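Here the complex is missing one protein chain, while the rest keep their positions.
Which chain is which? They are A, B and C, in the order written, and residues in each are numbered from 1.
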Amino acid sequence: MAKVINLNADMGEGFGAYDIGDDAGLLKVIRSASIACGFHAGDPVTMQRLVTQAAAEGVSIGAHPGFNDLWGFGRRRIDVNPRELEYMIAYQIGALQGMACYADAKVTHLKPHGALNNMAAEDAELALAIGRAIKTVDRDIIYVALAGSEMEKAGHRLELPVAREGFCDRLYDDDGNLTSRKVPGAVLHDPETVKERVVNMVLNDEIISRSGKSLRIRLDTLCVHGDEPTGVIVARAAREGLEAAGVHVVPLPELALV
Amino acid sequence: MAKVINLNADMGEGFGAYDIGDDAGLLKVIRSASIACGFHAGDPVTMQRLVTQAAAEGVSIGAHPGFNDLWGFGRRRIDVNPRELEYMIAYQIGALQGMACYADAKVTHLKPHGALNNMAAEDAELALAIGRAIKTVDRDIIYVALAGSEMEKAGHRLELPVAREGFCDRLYDDDGNLTSRKVPGAVLHDPETVKERVVNMVLNDEIISRSGKSLRIRLDTLCVHGDEPTGVIVARAAREGLEAAGVHVVPLPELALV
Amino acid sequence: MAKVINLNADMGEGFGAYDIGDDAGLLKVIRSASIACGFHAGDPVTMQRLVTQAAAEGVSIGAHPGFNDLWGFGRRRIDVNPRELEYMIAYQIGALQGMACYADAKVTHLKPHGALNNMAAEDAELALAIGRAIKTVDRDIIYVALAGSEMEKAGHRLELPVAREGFCDRLYDDDGNLTSRKVPGAVLHDPETVKERVVNMVLNDEIISRSGKSLRIRLDTLCVHGDEPTGVIVARAAREGLEAAGVHVVPLPELALV
Partner (left out) sequence: MAKVINLNADMGEGFGAYDIGDDAGLLKVIRSASIACGFHAGDPVTMQRLVTQAAAEGVSIGAHPGFNDLWGFGRRRIDVNPRELEYMIAYQIGALQGMACYADAKVTHLKPHGALNNMAAEDAELALAIGRAIKTVDRDIIYVALAGSEMEKAGHRLELPVAREGFCDRLYDDDGNLTSRKVPGAVLHDPETVKERVVNMVLNDEIISRSGKSLRIRLDTLCVHGDEPTGVIVARAAREGLEAAGVHVVPLPELALV
C-alpha cells in the first residue's frame, strides 16, 4: 500500500500594509495551509484572500493561532493563563471559520504559531487548553502536533484527531527535538538534502539526527517554511522527492488519522 | 392579538483588566445581548463569560462589531473601505460564533457599534457591506437596524431578517433621527418618563419628538444603554411598563420579522 | 536628624474610555507618582492629565513603563530581548517627558510595572537594560528598585541615583521577597497595621516577615497601591503614621540618594 503524507505551511502572516512570505508560490506546492488569525499576524483581508486562494488550489485550511503580540510576531513566550489561552484559541478558530465562509470551506486543522507552539509542545496544561478550545468549537478539527510532544498527548487524551508533524528543513537533536536555530546549519536550504531527508522520513519513519543517530519517528505531516528565501524551492523539492518515491501527498483531511 | 417587542443592550465592553457597565444587572432585564467582539472592546474572556451568562438567563446573543479602535472605544468615525469593513465584520461574527460554542448557543443577531452604527445608518455602501458579511457567514442572523436607516434598506435588499430598532432613553428630532447627545436632555434618565414613552412606542407605533411632533415609527426592538449609571433602572422601568401594558417582551429570534 | 522617606504610587493606568484606580485621591497623599506610559496602560490624554494634576499637588513624576501588553495589563511575563527592552523603556521615558512639558515638569524617576518589575528584580540583564535606557535619556532620573534586587545593583553599577523601595501594604517572606499575592493575607488592608509597620520600617530599618523574623532593610521610598479599594485609606494611614513619628515625607528628588 502506498504511503501518504501531508505537506503544510504557515501563511497569511502579513498585516495591513505589510506583507511577508511568498504565499502564492507556496500554495502551489503544499496541500494544507495554516492561516494566521489576526493575533500574532494576519487580518480579515489577508484571511479572506488566503481562504479563497487555498480553496482554488485544492489546499485544505487550518487555523494558525498565536499570542496577541504583533510587535513580537508571536515569537516571544508570554506567561499565559491556560484558561485565557483556551478562549483566545477558540476566538481565533471562530474568526477563521467566519472568513472560510467566503470560500465555502471548512477549517479542518489547527496548528499553534511560534512561541505558543514551542510552549505547548513542552507544557501539558497549555497543550490541553488548546485541545479543549478545539473540542469546544469543532471536535473534527485535526490538532497538528510536533511528533512526541505534549500536544500529541493532549490531542489523544481529548480524543481529537491528531497529525504528528515533522520539519522538512530543520535539523534534529538526538532526543528528537529540533536543533536550535542558533546552531549553524540548523535550517536546511539545499533542495537535494531536503529531498533525500523527507523521503527517508516518510518511507522509513526515520530521521537522522545531526550527530548521525537514527530516530524512529512516525509522521503524518511535514512543515515547510515560507519565510525563508529558499522556502518555495525547498518545498517543491520535498514534494517532488516524495512523489518520485511513490508517496501520495494529500491534504490533511484525506489522511487516516488515529 | 398581543403586541411583542424585544429589549436589547450592548455588553461585554470591558477589555482585559478593565470593566465597564453592569452586564450582570442588565442581563436580568433585557432579552437580547449584543456582545462586543474584541475590536472596539471585548476580549475572548469577556466574550466567553457573556455568552455563558446570557444563555443562563435565556437571553439571545448577537455580535456587536465595531472599528478596531480600542483607544476611541469605537466612537470615532474611521474612513473605512467597504470591502475591508465587510471582512472585518465577518471576522467578528465568526469569533463570537466560536465563543458561543461554550454555551451551545447560536449567534442570532448583529448590531454595529458606535461610530460604525452611525455611519452605516447614513451610508448605503457601508450598510450593504455589513449585510454581505452577515449573508456570507449566516443568512439567518437578524440585522438590527435603526428604524428608517440605510441599514434597514440594505437588510431588506439582501433579503436578510431585519429588526427595526428604537431607543428607550433617547430623544428624537422631528425627522426621526436621534437628538444629538450634545443637546441637554437628549438622554433620558427618569424611569417614569421612559416607561410612558416605550409603551406609546410599542402600542401606538408612535414616538413624540422633542418638539412635540408625532412620528409614525414601527419598531421590533428597543435598545437600553448599560453604560449610563441609571441604565439598569431605566431598563427595568421599560420592561415593567411594557409588560403591565400587556406587551410580550421576547428574545429577537422569537419575533416574526419580515 | 529627622528621618525622611518618600511615598509613591502607580497611576494613570486607564486607557481611552476605561478608568481604573482613584488617582485624584492618591495624589493628595503620596509625594511621587509613577505614570503609565501607554504600553501596559495609559494614553496621551491620561498622561497629560496626570502630569498636570501631580504638578498642582507638588507631587514629583516618574515613568512607569511596562510591556506592550494592554490585554494582560503588563502583568504577564514576556520573554523579551534586553536590547528591545532597553529601547522600549527609552521610548516610554521620552513619551512622558513630552507630556511633562504640559506642566513644565521634569520626569525625575522611573519604576517598571508589573511583570517587568518582577523580572528585572531577578534578572541582571534586564535590570541593566532598563538602567542603560535611563542613562541614555537622562542620567539624573532616579531608578526606583525593589530593595536588594538586581535593579538596585544595576543602578549602582551604572552610577544612576537609586531609590530602594519597600511596600506599605504587603507581607514579606523571610528572605526579603514579597509574599505571593496567592497567600491569604499577603495584601494588608487594615490602616492601623500598615501605620505601625511603616513607622517601624522607616525608624528602625526593619521589616517583620510574616513568620515574625526581623529583616534589616534600608528604604528610600514606600509604595502604596491605588487599585485596591482600600488604597487611599491605607496610604493616608501610612502618611499620618510617619508624620506623627516625626518622619519627613518628601518627593523623590528631595531625598539624598547614593
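Convention: contacts are C-beta pairs under 8 Å (C-beta built on N, C-alpha and C of every residue); 3 or more make two chains touch, one makes a residue touch a chain.
Since the model is a prediction, treat every value here as computed from it, not as a measurement.
The undisplayed chain touches these shown chains across the complete complex, A, B, C. When the full complex is taken into account, the listed residue touching the unshown chain is C:38, out of C:38, C:114 or C:155. Shown as candidates are C:105, C:137, C:199 or C:219; the residue that touches the absent chain is C:137. The chain that is not drawn here is touched, among residues C:99, C:119, C:219 or C:234, by C:99.
Taking the complete complex into account, residues 68-69, 71-72, 76-80, 115 of chain B touch the chain not shown. For chain C, the residues touching the absent chain in the complete assembly are 38, 44-45, 47-48, 83-84, 87-88, 90-99, 101-102, 136-138.
Not every partner is drawn; the one left out touches chain A at residues 14-18, 20, 41, 43, 70-73, 75.
Basically, only the chains that are shown with their structure count from here on.
Two copies of one sequence, chain A and chain B, touch each other mainly through matching residues, since over half of the numbers at the interface are common to both. Rounded to a whole number, the gap between the C-alpha centres of chain B and chain C is 43 angstrom. With each centre defined as the average position of its C-alpha atoms, the distance from chain A to chain B rounds to 40 Å.
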